[in-house]
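Here's the structure, in structure tokens; my notes come after.
Only a single protein chain was left out; the remaining protein chains are all shown in position.
Here is chain A:
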Amino acid sequence: MRRSRRLWGPTVVMTSLALALAACGGGSGSSAGAGETNPDGAVSVYGTEPQNALVPTNINDLGGTKAIQVMFATLVGFKGADAKPFNLMADSITTTDSKVYDIKIKQGWKFHDGTEVKAHNFIDAWNYGAYAPNGQLNTDFFSNIQGYKDVHPADENAKPATDKMSGLVQKSDYEFQVTLDAPFSVFDIKVGYQAFAPLPDAFFKDPKGFEQHPIGNGPMKFVSRTPNQDIKLTRFDDYKGDDKVHFKDLDIKIYSSQETAYQDLLSGRLDFMEALPPSAVAGGKYKADLGDRLVTGHLLEISTIAVPYYVPGYSNNLELRKAISLAIDRAQITKTVMNDTYVPADGYIAPGIPGARPGVCQFCKFDPAAAKEAFAKSGFKGKLTIASNADGGRKEPLTAACNSIKNTLGVECDFVPATDFGQWRSIVTGKKLTGMGRSDWSADYPSIEDFLNPIYKTGGSSNDSSYSNPQVDAILAQADATADKDAAVKLYQQAEDLVAKDLPSIPVWSEKGVAAKSKNLKSAALDFRRMPDYPSIEVLKK
């Protein structure tokens, strides 16, 4: 007990540092209350049923990530409120040209089954994730490694010639080399994403058995899982990383209703929720309910309204896009409709990402006079629409945005609901929008690159507005190829400036991330992915 208290010294300092940083960034982190902590305490967090089996290359939903995240340790971790990358399993990641990366891993790290983590565990896992017949959800993350096209042909019916990417070469037990198709300066941050986790030999011997009992290399190991009920984890005492957890047992409790979970949280039966139910947010009720148990984080997320280039009437009408953007009263909507759970956005990069600047989008402010002027120039006739899935509290703010546009410009504006997220996404990916559409983005890894390449590059995986500007493409490619981090960020910023001039989508707001902890926890923080920041959780002694 005494020994572990001593170990906690640095953690407390780190936590307070993180808190101070969070305060600068606009959030307030979590308040650390008084009282003794219990290093062997149990913690329960709100969960949802994972969409796939708990294999890192096949999980990208919040429910599954919540378990995967703490069961696996990747090469790079992200620390604290500003998600600063640090070497976790990697001893060093070096490159001279952003194309060939030399990765050394730390020695002596173990999987939960006792086998040591070696370079081949990374290579095998990445090859598995990329190999087309395995049908892994996160396969695209490997697509810029050399040889990806051989294991994952563009034609989905073609049989891959090999199951190994030529870009992955083992140098020794603890060193391997990754060669990319084209230079990509952000690769050393990207490998912090969960899909890049190593997999033990046991996985390749018996994948089905592994799905029943996953074996990771992270701070917590798998105990049991009851579908629709819970996932139980316990501390892995041999863990060597800097992101150790300060409690023993974790119970990810699966709820069918957020409202019920919130009741449980208030009565102390549930310890952490990363989001609040709409009924608690309405009227700012959560502030009174939670008091000092409110946890505010800093999500790396941005909400925009995409203006598709393929919709007649909207296409190539820059004045119209300006008019719409200038007509939305972001400050008022975030305050009254969203009850301070969002902040107004005036750029394309989530605040908090290195390289994000305030005021990049000069049309992202409420200016009725300028809006009317631009609208008159646009010559737009007819009706405006904003489409989105209507569930999960999406409808109200967008309806408010529509009303704001209607009142300012005197043009009809309607919210068009889709039944659920699935239907909504099939409309967007099928390019079937008939007006504007909600287009939100949250970071997979904390880099300015992740907010530009997938969304604004020609043919990008989430380019909802079908935006294409050769100049932007060229600058993005140049930034990808720039090894020097600062220089790369500058180039990405140039690309953002160009995007802001074209307004392919209109930034509206950015989510703060409002979470809650129970009275059983001394401290808890929310990380940039809207997940409990496990290392920050401390349990009060009963």
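Here, contacts are C-beta pairs under 8 Å (C-beta built on N, C-alpha and C of every residue); 3 or more make two chains touch, one makes a residue touch a chain; residues count from 1.
By our rule, contacts and distances are computed from a predicted model.
Visitor: Just to verify: the chain that's not displayed, which of "Cytochrome aa3 subunit 2", "ABC transporter permease", "Hydantoinase/oxoprolinase family protein" or "Molecular chaperone" does UniProt list as its protein name?
Guide: Hidden chain, UniProt protein name: "ABC transporter permease".
Visitor: Looking beyond the chains shown, say which of A:51, A:115 or A:434 touches the absent one.
Guide: Considering all chains, including the one not shown, the answer is A:51.
Visitor: Consider the whole complex, including the chain that is not shown, and state which of A:115, A:229 or A:478 touches that chain.
Guide: A:229
Visitor: Touching the absent chain in the whole complex: find that residue among A:94, A:107, A:260 or A:315.
Guide: Residue touching the absent chain, from the options given: A:260.
Visitor: Tell me, which residues in chain A touch the chain that this view leaves out?
Guide: 49-53, 60-61, 132-137, 139-140, 152, 156, 211, 226-230, 255-257, 259-261, 263-264, 266-269, 420-426, 429, 439-442, 454, 461-462, 464
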